[in-house]
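Complex shown without one protein chain; remaining protein chains in place.
So that you can tell them apart, the chains are marked A and B in the order they are listed, and the count of residues begins at 1 in each.
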Amino acid sequence: MLLITCPVCAVTAEETEFSCGGLHVQPGETRRYARGVVREYWLCAAGCGSWFGLARHSVNQRILGSWTMGKEPPLFPGETA
Amino acid sequence: MPPRRPTRRYTLTSLLKEARRQHRGWEPAWPKAEPKASYEIVIAGGGGHGLATAYYLAKLHGIRNIAVVEKGWLGGGNAARNTAIIRSDYLRPESMALYRLSHSLFEHLSTELDFNVMYSPRGLVELAYTRQHMELLARTADANTHYGIKSWMIPPDEVRKLLPLLDDGPHKRYPLFGALWQPRGGIARHDAVIWAYARMAAQLGIDIIENCEIERIETIGGRISGVRTSRGTISAGTVLVATAADTPALLASLGINLPIEPVALQAFVSEPLKPALDVVAIAGEVEGYISQSDKGELVIGGATDKAPGYSRRGAFASIEDTAASMLELFPSLSRVRMMRHWAGTVDITPDRSPIIGALGLQGLFVNCGWGTGGFKAIPGSGYGTASLIAGGKAAHVVAPFGLDRFRQGRLIDESAASAVAH
Partner (left out) sequence: MTSSRIPKDKDPRFGRLIDRDAPLAFTFNGKKLKGFAGDTLASALLANGVRTLARSVKYHRPRGIMSVGADDPNAIVQTGTGDLRTPNQNATRIPLEAGLAVASQNAWPSLGFDAGALLERARPLMPPGFQYKAFKRPLKAWRAYEKAIRKIAGYGTAPDKPDPDRYEHVNAHADVLIVGGGIAGLAAAEAAASEGLKVFLAEAAPRLGGIADAYEGRIDGMPVLDWVRRTAAKLAAAENVHLLVHAEVSGLYDHGLAVIVENVTPDTRPEEAGNMPRQRLWKLRAKAVVLATGAFEKPLVFPENDRPGIMLATSARLYLRRYGVVPGQKIVIATSSDEGYRTATDLAAAGADISRIVDLRIAPDGALFHMVKSGGQSISVASAPVSTRGKGTRGITDVTIANRLTVDGPALRSVMSCDTLLVSGGWAPAPMLAGHLGARLSFDRELGAFRPGDVPKGLIVAGAANGKFDLALAVGDGWRGGVEAARHILGAAAREAGFSAAVEATQDDPAEAIGSLPDISTPEERLRAFVDVQTDTTVGDMEIAVREGYGAPEHLKRYTGLGLGTDQGKSSVANAAAILPRLGGTAADSSAHTTFRPPWTPIAFGAIAGARRGPLFRPVRTTPLTHLFGDAILEPLGLWRLPAAFPQPGETRENAIRREVRTVRGGIGIFDASAGAKILVSGTGAGEFLDRMSATDVGDTPIGTSRYALFLNEEGFVIEDGIVARLREDRFLVSTGVGRAASLSGWFERWHQTLLRDLDVFIVDETERWAQILLAGPQVPELLSRIPGDIDISSFTVDSFAEGDVNGAPARALASRYTAGAEVELSIPAGNAPAFWNFLLEAGRDIGVARFGMDAMQRLRLEAGAFDLDRETDGTVTPYDLGLGDLVSSESDFIGRSGLERPALTRPNRRHLVGVLLDDKMLTPPPGSHLILDPEEPTPRRVVGHITTSGYSPTLRRSLALALVSAGEKHLGDRVFVMMTGDAHGAEITVTDFLGTVGDDA
């Protein structure tokens, strides 16, 4: 059960208040869902309604960071390009 | 030295004989094989699909120089984590062909494999709680009828007879419109299916190698040459990858991209109860399904987790959702308790149908993408995949499920039929 903080409205809430929009990819691109750090789109569904980016470890569920759309951070430790 | 193959048959006579000597004479169901340097075929993944493929390759195509390589304990993936529902009431012709074959193989599996897999065709209802769902199920039932699969729609009165604990009426959130009834739908003992295939495959000469992780697939000049494992390199001209959500990672180094998303699918059981539910019940709109195991546990599942990933811990919110769904159907179960919940990582494809086929590199085959519904397909999938590898006639059953269909847009869309996982 993830506890997520929206980088837009700063609310911290249960994952059920958000909605996962899948991997951060360009249209038409197929990307493997890595075992490790993945970058995903998330929606602050019950909050401000903003889409944002979230880096999360797909096995141990740790959240490494989040960012507003258009401002992607550099690689996180353990992440491969 | 090759492992000693089990030969002993399971009969009442052998059971009586062993009873007299405290069961000291039983042999291992499958010997723990050490990897040899080379095999004709290596099957990555000791789950249901891998083992069944191995068995049918040996049994029907005479290919016995096979290793089934499993990274952990045999059947420890989704084979051990599903809710063991068997049905063939699918919508699309390609699916009907595959699941009908599988269902018909289940009918005789206990005698075929000399192992009681406790296949229990107790009947299965898919409840319709909206008009749209009712029409979809009616379409499925009619498609089944023309295909030769026995399923039909039943009215609410008959549903009530099958499910005496079901609560329905005008006070409910959703009115009961009726249900699709598949009289031969049911359940089996999931672990037993694995053990039965493993035992028979071993009897036929196949090596089952546990605790051996495949690290990469080796190629020479555009063709498969073997696998590198945690216990050394094994050469083989043919490799079948049947490792569910781990498949994309294994194939990535060969430049093959599979459209598969891993996600946790959770389920739970109640404490054991005396018989309270005689059929399997699935409620797509309410997002839950339930059956009662022979041990008396209510086996309950629902939708997949909302966020993808490989964690098998799952979100408690999904358990809440499913429990609420179950109590909407069966409010009298409110004081019954959940004894255990667990999750498997299921491998979801865009059209909710599996990916089976050759992958371009000579000698490379794949069988994955079963998502939430792989258990029921094990015999048919193994039968068809074995035929595909050996160039047999039954390959046509799995032929439509090739990876190519995503590029062509020739999808076999079962997403409407699998609104909840089962």
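The definition used in the following text is that contacts are C-beta pairs under 8 Å (C-beta built on N, C-alpha and C of every residue); 3 or more make two chains touch, one makes a residue touch a chain.
A quick note: this is a predicted structure, and the numbers were derived from the prediction, not measured.
With respect to the full assembly, the chain omitted from this view is in touch with A, B. Only one residue from B:54, B:299 or B:315 touches the chain missing from this view: B:315.
Within the whole complex, the absent chain has one touching residue among B:182, B:270 or B:381, and that is B:270. Residues 1-3, 14, 21, 26-28, 41, 43, 49-51, 60-61, 63, 69-70 of subunit A touch the missing chain (whole complex, contact as defined above). Counting the whole complex, the residues of subunit B in touch with the unshown chain are 10-12, 14-16, 18-20, 22-24, 26-32, 73-74, 76, 80, 93, 96, 107-108, 110-111, 114-122, 129-132, 135-143, 145-148, 164-165, 167, 171, 173-175, 189, 191-192, 195-196, 210, 270-276, 285, 292, 294-296, 298, 311, 313, 315-316, 319-320, 323-328, 331-342, 350, 405, 407-411, 413, 415-416.
Convention: only the chains that are shown with their structure count from here on.
With centres set at the average Cα position, the gap from subunit A to subunit B is 31 Å.
Residues of subunit B touching subunit A in their complex: 248-249, 252, 257-262, 306-311, 313, 315-317. The touching residues of subunit A, counted against subunit B in their complex, run 1-2, 14-16, 19-20, 22, 30-35, 38, 40, 56, 58-61.
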